[in-house]
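Following this message is one structure expressed as structure tokens.
Incomplete set of chains, arranged as in the complex.
Letters are used for the chains, namely A and B, taken in the order the chains are written, and counting of residues starts over at 1 for each.
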Amino acid sequence: MLLSETAASIKSMEIRGAGRIARAAVEALADYAKNLDASDPETFKREMQRAADILTGTRPTAVSLPNAVRSVMRALDSFESVEAARDAVLARAAEFVDHSEHAVERIAAIGARHISDGDVLLTHCNSEAALGCILEAHRQGKEFEVYATEVRPRGQGLVTIRTLNDAGIRTNYIVDSAVRYFINDVDLVFVGADAIAVNGAVVNKIGTAQIAHAAHEARTNVIVAAETYKFAPRTILGELIEIEERDPDEVLPRAVAEELPFVQVRNPAFDVTPAEYVDLIVTEQGAIPPGLAYTVIRDCLGWKIEELR
Amino acid sequence: MLLSETAASIKSMEIRGAGRIARAAVEALADYAKNLDASDPETFKREMQRAADILTGTRPTAVSLPNAVRSVMRALDSFESVEAARDAVLARAAEFVDHSEHAVERIAAIGARHISDGDVLLTHCNSEAALGCILEAHRQGKEFEVYATEVRPRGQGLVTIRTLNDAGIRTNYIVDSAVRYFINDVDLVFVGADAIAVNGAVVNKIGTAQIAHAAHEARTNVIVAAETYKFAPRTILGELIEIEERDPDEVLPRAVAEELPFVQVRNPAFDVTPAEYVDLIVTEQGAIPPGLAYTVIRDCLGWKIEELR
């Protein structure tokens, strides 16, 4: 796929999901590098940067995108020849894709250690990483039970309970409003993340914050499972993570809405869970408390404050 | 309608809603008294008691039923002749019905005083008393805005937004999970109640407790609008208010459920909001803090501990 095609597919949301977006962008960059005919290193770098900018411009709020692109482009910080630069880009791209593909399984291995026999878990939405932890614990023969929410308005809970059912895990299915009713019986909450801000706040599917709040009230730990590329570097610069409001139609059929002129549907897709309601974030680099997001951005993702400006 | 018919209609839930059940039972008792042919006062009282027991036995968990029946039967605590007793029963019954019919409008008048120009309100489910307060404030010309939740699984929020829309009140419609996202912009939460326990805990539609918890976190007051016959006298004796679990089908279509043998739907209809998250309960007897439920049961409803045993 040409770079322009990949860019278009990300823009149109044909390519979706933090991991898939990241890998597609990286592969597009690698492909572009492979075919880039440049007379000298400076030209090579300049052209690559142009390509990188096109990719990061496709979805400004997708946090994995700049993290992925930058991970590859770092190869061009210093180099001697066009060929060396090309090789470095290709090597980094391959490493990123490999790393990304294994990230979830590393997270699963770490997260599963927190699950014990007899536990009652709760999960919300349909996070590959969070479910990874639960499925891995099940594979290890641990016996436990899961509560899964419905997740209005898109109903991702249905996908989740199918997965859990197929694995043979005892699952309770509840409406989103029923979390506080059952949380006193829950030992551990496992959720994913769409983005994590520098203050450790976790942006995730609408409803997550209420669940974490109810868990905190009942002294139930909350574990967020997230690849490090979910950490949002520009929040260091004070940039707010934009919360997308989706189509009203998801909540109220257009036909009904039209009969109700005084009613407006508000449909935010995500909410923000403050760091104080999160016990641990399990990443492929290990489990860390949410307060260390700054360290992840600087040390694991390798951003420098100057680059972000 | 004969007493046996009324009893059957309450049992089958043809007659529903705390107020309607209470009034139907009272009217059935009055009717029964009118036609009761008794030779002496003792016989009259005994027969009336039998009738009362039939009515209260129809739905043991409907909290308005014993309150209503007892309110009438108290007429028989002392009397001199069959006729005097009959008259007393009829008078009390008429008074109860009248009082009950005006209760909501009295609540509305009191609750509306808490609403000010520019306020943002939030309501959950479709409570006649809570909506009464909001509509009354609107009638008084106050300008405000309302957030209304969807209320899964039965979707009573749709009824609520129709009512608000018809009154011309600016309304925002959100999924149940989105309450914490918006609560910082809300000034006041108004909800109804199905029952109120002696410790001031409010039993109401599933999700209410999460809303009240989120409101408390944001220093937003929560007002419960409820007729006094919602206060559950037998909680003084330690009796727990039973939380009904409704048909799984409401949450997950049977056809889907059958494909998922490891999944069980849990569908509690109500939850319990602790008194510490409720600022005031507005009743037709005035606004009181939740901690005074015992006083309402004893002084407003007139129960004596001996009667409850």
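Please note the rule applied: a residue touches a chain if its C-beta (ideal position, glycine included) is under 8 Å from a C-beta of that chain, and two chains touch if they have at least 3 such contacts.
Keep in mind that this is a model prediction, so the values were computed, not measured.
Shown here are 2 copies of a single protein sequence; counted across the entire complex in this file, the number of copies is 6.
The definition used in the following text is that only the chains that are shown with their structure count from here on.
Distance between chain centres (mean CA atoms), chain A to chain B: 44 Å. By the touch criterion given at the top, residues 147, 150-153, 158, 161-162, 164-165, 168-182, 206-207, 209-210, 213-214, 217, 243, 251-252, 256, 259-268, 271-272 of chain B touch chain A in their complex.
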